[in-house]
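A short write-up of the structure that comes next.
Omission of a single protein chain aside, the complex is shown with its protein chains in their original locations.
Naming follows writing order (A and B), and every chain is counted from residue 1.
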């Protein structure tokens, strides 16, 4: 630190290759050397670096707390609770994981095509003047609190869907998804997934729309100039260009659907099976909804297994989101 | 108030890249020194090392010494913030603070540093600084209007007034007229003429006519090629530089053979 560059003749030798000279490290100190650092600068630097680190610490704490608090459940994983109601951690958690993933995938299957359609509608079909207000209407959906979606789903949507479900069950009941014996009120996984699908529409639409709008204008016009119809142009230019964006948007949506609590809690009549019959009532439940409904009266050991499922959910969404971000950043680079 | 600047063995880096090599020069007090040269030759980079603005860019640093009034601004324990209070700067594009009025822009150096100043002292400072920048007559009736409402040339003079208000010894100007129309340029050039009675002025310019019009001495920077460091080829009285330079590169550049 105490070698000022000017006092060190070697450091100013003109013929030396700067890339190989050892000085840069030392002379960064020249630029950064402020022995009289201002207290304001020091405090402010400390605060902002500290806040950044606090985020790191928080996430670490989330992981640590969930892990530590679920240790009792993992330790007694063979027989949770003891006594006649004993249940293994596996048979407790596995149906919940199944239900969570099943509901989220169903929601995704419904939401992705519609979202792509809306995104194309706003980016390539609607008149330019209407594009912004129409996009705003979709964003409005994102502003609705999840509990209101739950209320709407439970009170309004459930009876509205009943005729369709009965039709499906009667005529397409041979197909596993629509089989089984649905009973009213139809608080089944199908309705819960529909509400989930509506809730993840805005995020998938928003991201896809952004990507579609970034399609190079020249390529679009080239396709149209060759006599392509609008749809042929979209298939040849817009969709290939936006593919990775749509994939990552879908994964972001999947992450949301996996973690959403209220829509499922308020719409679904819970159960704990691996049933594929989405119209049947009382067969499925999701991790998030189960935690929300059980935690109020949970004894410490019940709490431990709930937290264990929470940890599982955290890990699943973490992986999904990390994958989505990786796809986004990879396509952003290319 | 104005001070000479002694630059010795100055090497300027961006990370590992040596941008300007081995500059040794004395810049005279109470005079205007113009720095000319082709794009990318390091003249702006050099200028920014004179008030340690260079190191604002991530990874950038300089080695060597720059003495103002006998003290090295790159010496141990020197606070670059204090250096910048003694060596003011005017930038390529006029950059008044968008949230401030004309008056507050002039007082920015005082106000942003949380210094207390009496109302009468601040009014006097605004008036002298704006007069020093030849802007007073044009804006004295609308001092509370936003600085962004002025024309480009007025904005640049506002930025000069803002720099003067901090009462520096040296003022650095980095192509101050490149974004301005010819009439505004002329106004700034006149202003530079007047200002050299009080300040040491170093101005970087692309425009050789401008250099010949405003400066007492002119320095010529050049690079051997892309990726090579820039060098100060020659510095001399402006008149001599433009009529009878001693270096052939200078002559080629002045006569328009490259750059």
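Everything below uses one rule, namely that a residue touches a chain if its C-beta (ideal position, glycine included) is under 8 Å from a C-beta of that chain, and two chains touch if they have at least 3 such contacts.
Everything that follows uses one rule, which is that contacts and distances are computed from a predicted model.
Q: When one chain of this assembly is omitted, its UniProt record names it as which of these: "Hydantoinase/oxoprolinase family protein", "Fe-S cluster assembly protein SufD", "Sarcosine oxidase subunit beta" or "Phosphate transport system permease protein PstA"?
A: So the chain that does not appear here would be "Phosphate transport system permease protein PstA", according to UniProt.
Q: Quick one: jot down which shown chains the absent chain touches.
A: A, B
Q: Per the definition of touch given earlier, which of A:168, A:189 or A:234 contacts the omitted chain?
A: The missing chain is touched by A:234.
Q: Which residue from A:201, A:268, A:281 or A:327 sits in contact with the chain not drawn here?
A: Spelled out, the listed residue whose C-beta touches the missing chain is A:201.
Q: Write the list of chain A residues that the hidden chain touches.
A: Listed in rising order, the touching residues are 28, 38, 40-41, 43-45, 47-52, 54-56, 58-59, 61-62, 65-66, 68-69, 113-118, 120-122, 124-128, 131, 134, 137-138, 140-141, 143-152, 154-156, 160, 163, 198, 201, 205, 221, 224-225, 227-232, 234, 252, 255-256, 258-262, 265-266, 287-288, 291-292, 295-296, 300, 303, 306-307, 310, 313-314, 317-318, 320-322, 325.
Q: On chain B, where is the contact patch with the chain that was removed from view?
A: 51, 53, 56, 58-59, 81-86, 88-91, 93, 95-99, 108-109, 111-114, 148, 159, 162-163, 166
Quick note on the criterion: only the chains that are shown with their structure count from here on.
Q: Centroid from C-alpha atoms only, then distance chain A to chain B, rounded to Å. What do you get?
A: 51
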